[in-house]
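See below for the structure under consideration.
Removed: one protein chain of the complex. Kept in place: all other protein chains.
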Amino acid sequence: MPIERKVLLTQSEDHTGLIAQITHICFKHGLNIIKNDEFVDREHHQFFMRTELEGVFNDQLLLDDLNQSLSKKTAHRLTTATRKRIVIMVTKEPHCLGELLMKSLYGALNADIVAVIGNHTTLEELTEKFDIPFHYITHENLSREQQEDNIQQIIAGYKPDYIVLAKYMRILTPSFVEQYNNRIINIHHSFLPAFIGARPYHQAYARGVKIIGATAHFVNNDLDEGPIISQDVTRVDHRHTAEEMAQAGRQVEESVLLHALQQVTNEKVFVYENRTVVFD
Amino acid sequence: MPIERKVLLTQSEDHTGLIAQITHICFKHGLNIIKNDEFVDREHHQFFMRTELEGVFNDQLLLDDLNQSLSKKTAHRLTTATRKRIVIMVTKEPHCLGELLMKSLYGALNADIVAVIGNHTTLEELTEKFDIPFHYITHENLSREQQEDNIQQIIAGYKPDYIVLAKYMRILTPSFVEQYNNRIINIHHSFLPAFIGARPYHQAYARGVKIIGATAHFVNNDLDEGPIISQDVTRVDHRHTAEEMAQAGRQVEESVLLHALQQVTNEKVFVYENRTVVFD
Amino acid sequence: MPIERKVLLTQSEDHTGLIAQITHICFKHGLNIIKNDEFVDREHHQFFMRTELEGVFNDQLLLDDLNQSLSKKTAHRLTTATRKRIVIMVTKEPHCLGELLMKSLYGALNADIVAVIGNHTTLEELTEKFDIPFHYITHENLSREQQEDNIQQIIAGYKPDYIVLAKYMRILTPSFVEQYNNRIINIHHSFLPAFIGARPYHQAYARGVKIIGATAHFVNNDLDEGPIISQDVTRVDHRHTAEEMAQAGRQVEESVLLHALQQVTNEKVFVYENRTVVFD
Partner (left out) sequence: MPIERKVLLTQSEDHTGLIAQITHICFKHGLNIIKNDEFVDREHHQFFMRTELEGVFNDQLLLDDLNQSLSKKTAHRLTTATRKRIVIMVTKEPHCLGELLMKSLYGALNADIVAVIGNHTTLEELTEKFDIPFHYITHENLSREQQEDNIQQIIAGYKPDYIVLAKYMRILTPSFVEQYNNRIINIHHSFLPAFIGARPYHQAYARGVKIIGATAHFVNNDLDEGPIISQDVTRVDHRHTAEEMAQAGRQVEESVLLHALQQVTNEKVFVYENRTVVFD
């Protein structure tokens, strides 16, 4: 039997002895711990552990052992680091799509982009350069639900692990979001202070901000905007026009989205209580 | 007559030939331009120039020449790089005050702290280590106006160039702010996204933010919070407790406030239309 | 006659009145100054100015006026912001080439990539996705001079403004470099402290560095490595393997090279005395 490397993800109510119990079971199975990251949220009494294991695996037996010896409130997941499958949704802006296509191509993103869905045809040509199918699903003359039904049919055919909104500029309905709980990832610009309403870069320019940021997050139907995965900022100053601020914002958007996907596809992200634990 | 170095600040409605006219007059006065920074806000047709000059100055003659040859809508200011006078207002937190006291002491801040005013006595001992007078002006049993009157009397005695709110935790009345137009500088934490209401670091923790920021700005009575001078951020993650996030926030607050004051005291900041031009 | 926007670049021995003279001549020609950046190196008595002008241009008359009224030691260059022509040289690593291809495609880089030259065929397929000619110029069984002659013939046919070494892993001869003075741009990793010799990332790992950097610079035959255009760093820690450090290094390499080219192709970079002035 071959020696493999897998990741064991454990999320549990916290109690004394959890690390000892889990690592002891791994030890009994002859598995070597390559890397172990652990975090306890003391406020919510939640325990998180990510364990990279090497050895000869009997997956079912290992999971059974873990589940028997630990309380029922513990969830284990054993995953292999195979490349994840991603469907990307876009509108017209190329920067985030372009970054993901390129990084996936030569392996800097541990994921295959299996399809791109656009509500405009603007990015069809870019997508097809990379031999990836592009699906044009218009929203014109359709109710929001009808258009989303069309999108869901396309997605269903690809069985993706994650759906990435790479500057998809339409709001998704709660029922769409519910279909893919903690599996939709979005990117958007962020400001200090925040600007509400139209033309945020024009507001940021008018206000003379010195920093432009971006936030990648899971989309859910909770308050706010869903659990944050990654954030970064870049500097601007009075010499930047609103358009130049937008360009700086696009550069940080694409790098934050890439970073978030690198974390997610390498099984480094837990979600709970509208926040994330990211073992990076 | 001695060779001196001075800074000429010009703010004007923009029109063709301004740089040529101003630099020509400086040239006629035998002044050498050490460093020239210039910016035009094309949207508001505003022109800003900061000119470091070296030579033998006849201040009045130079300003007269500038005012005669240029339109009346132009404001010139000729300043020497003498150390500015600063009064600091505090409540209980030591980090910003401590940073400014230390940097002023050995010259990393081009300003003398002439007095510290506190609405608590907590920071009296720290202030007096540096042989600087500390004035305890309580707000207890006083109306907001009465307390501010007491503060203004103290400030008046020191004739400061700027008033720095180094974590002064009371809101100032519009009439107080009006007394010191674009001369009050404040520092506060900033988040992506912004959090409104009490205990912002607990909200930031609950939301799992990955970045904590700080903003230094002038205080005025306009909408929002006044023109931004400087901003910066620092990284946090799920392992930071709310208190550790607050500590990270304090470190970035003190460095942003210092940076803003370095820019302001070196005459590098223009204010207009609720925004700043910072020639750094 | 149409209203155009052009950039006037002036490099000169410094003397009093230069800004006044130049801006006065622009004023006489009815040209409006959109943006003016100026720098004086007081140590070397060198003056640099970048002036964005708008109006109706008579190029020759303007340059004649400038040359007549200013000393002979002044060099002026008037350029339009047309897209520059770039030839990229590569070996096997895709990250820098991929970044430039993508950014050029949708306009985030103000340059057309007119050809890619590789001493291996590894990146031919990537290049041709973007409908750009790829020239395979082997170094095998050839002297360095013979291979470079072959490269120069290819380059000559494209008349590029700049040659970009996007991880081209062979050292160029002084005579090749001389052909393209201050027109060859290179990118390489940088460390604190520096590591000399083979496998630098393994040395960096062994040394436990916390920061990985990259430097983009012009290639010349002077001491060291030529004038630095742009630098940046990224954080690593003990958990990064040498390979993961190299991957972090690649990400910062591609973004630094892009940034350097954005500055160069927008006419924001002066070179002198083995250093640069970058008006960003």
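Here are a few things to note about the model shown:
The letters A, B and C name the chains in turn, as written, and every chain counts its residues from 1.
Here, contacts are C-beta pairs under 8 Å (C-beta built on N, C-alpha and C of every residue); 3 or more make two chains touch, one makes a residue touch a chain.
Since the structure is predicted, the reported quantities are computational estimates derived from the model, not experimental observations.
Annotation: of A:33, A:78, A:154 or A:242, A:33 touches the absent chain (contact as defined above).
As for the chain not pictured, it touches subunit B at residues 35, 94-95, 98-99, 101-102, 105-106, 108, 126, 129-130, 239, 247, 250-251, 255.
Touching the omitted chain from subunit A are residues 16-17, 19-20, 23-24, 26-27, 30-40, 42. Subunit C meets the missing chain through residues 39, 41, 190-194, 206-211, 213, 215, 224-225, 227-228, 230-233, 237-239, 273-278, 280.
In the analysis below, only the chains that are shown with their structure count from here on.
Least-squares overlay of CA atoms from subunit B onto subunit C yields a rotation of 180° to the nearest 5. Residue numbering shows that subunit A and subunit B use the same positions for more than half of their mutual interface.
Once the centre of each chain is set as its mean CA position, subunit B and subunit C turn out to be 37 Å apart. Counting partners per residue, subunit B has 39 as the residues that reach two or more other chains.
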